[in-house]
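One chain of protein is taken out of this complex; the other chains stay put.
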Amino acid sequence: MSITVRYFASLREQLGRGEDRLEAGDADTAAGVWARAVPDRTMPERILIAINQEYADGDHPVRDGDEVAFFPPVTGG
Amino acid sequence: MSITVRYFASLREQLGRGEDRLEAGDADTAAGVWARAVPDRTMPERILIAINQEYADGDHPVRDGDEVAFFPPVTGG
Amino acid sequence: MSVSLHPKPFDPWTLLADYQSRLPAGRFGANAVFVGTMRDFNEGDDVRAMTLEHYPGMTERHLEDIVAEARRRWPLEDCLIAHRVGAIEPGQPIVLTAAWSAHRQAAFEACRFLMEELKHRAPFWKRETLGDGETRWVARNTEG
Partner (left out) sequence: MSVSLHPKPFDPWTLLADYQSRLPAGRFGANAVFVGTMRDFNEGDDVRAMTLEHYPGMTERHLEDIVAEARRRWPLEDCLIAHRVGAIEPGQPIVLTAAWSAHRQAAFEACRFLMEELKHRAPFWKRETLGDGETRWVARNTEG
């Protein structure tokens, strides 16, 4: 098992990839996942986070097998 | 010329007619038109009045040739 | 014509599609619509049929005034009001109001305004035929 990290829209374009896979770490959080997956960039302030397709905060715990998504403010409708 | 008086909906049914014609009187008002056209009934409190198809109050002046309509609260839509 | 009275059943979606096809595509962005349909119940009773009386001339004029007022209050591309008159059966549309704008707030607010103004001021009167064949005039509209 591992953690799937996903990026959408302008963030996906800036990073040049839509997905990363990380080994699950101990006592990890969503913000911790960002720090490991994108070590060269501070997590943007207005970013939205979803864990297993539900909105979550940066300090929300992440477990082995989770899907963690990062994306900019939504602009549908 | 004269004044056309019109009644709609439940009021028309209660009076048994949809229209009256009155000779124009001096210094008449909508309420005065009612009193002359329907002398056996006090003008109902919640009645709506239109003069020449525009809403008006009972003390609005009425002139020769005007069409004065009386009807209950509206229930369209 | 942005206001129409219909002695026969009308299909609101066909009416909207036809009307909108004449508006400049790409301009309006937001379209809010309300359709009122005859229910088969009212005030706790079964309703079998309805007759809608109106004041020919004044009704059309008043609906035009409501449209004009909406266009003064909000930045609208267009408005539409359609209303049945005469004998109506449950499940048939009674009224359609629609507003097109570049922005959704204007469209939502104007569409609701058209409907509330129509309910409170436009000269229409409903007479219901109940399940037992008795008829009654609807005394007042519900708040909404």
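Letters A, B and C mark the chains as written, and numbering starts fresh at 1 in each.
Everything that follows uses one rule, which is that a contact is a pair of C-beta atoms (placed from the backbone, for glycine too) under 8 Å apart; a residue touches a chain by one contact, two chains touch by 3 or more.
All values derive from a computational prediction rather than experimental measurement.
Looking at the complete complex, one finds that the omitted chain is in touch with A, C. Of the candidate positions C:G26, C:G44 or C:G133, contact with the unshown chain belongs to C:G26. When the omitted chain is restored, the residue from C:F34, C:Y55 or C:W74 that touches it is C:F34.
Mapped onto subunit C, the interface with the missing chain covers residues 11, 13-14, 16-17, 25-41, 90-91, 102-105, 107-108, 111-112, 115, 142-144. Residues of subunit A that touch the chain left out of view are 6, 8-10, 13, 48, 50, 53, 55, 69, 71-77.
The rule is short, and it goes like this: only the chains that are shown with their structure count from here on.
The geometric centre of subunit B is 26 Å away from that of subunit C, both derived from CA atoms.
Subunit A and subunit C have Cα centroids lying 48 Å from one another. Rounded to whole angstrom, the centroid-to-centroid distance between subunit A and subunit B, based on C-alpha atoms, equals 72 Å. Among all residues of subunit A, none touch two or more other chains.
Residues of subunit C in contact with two or more other chains: none.
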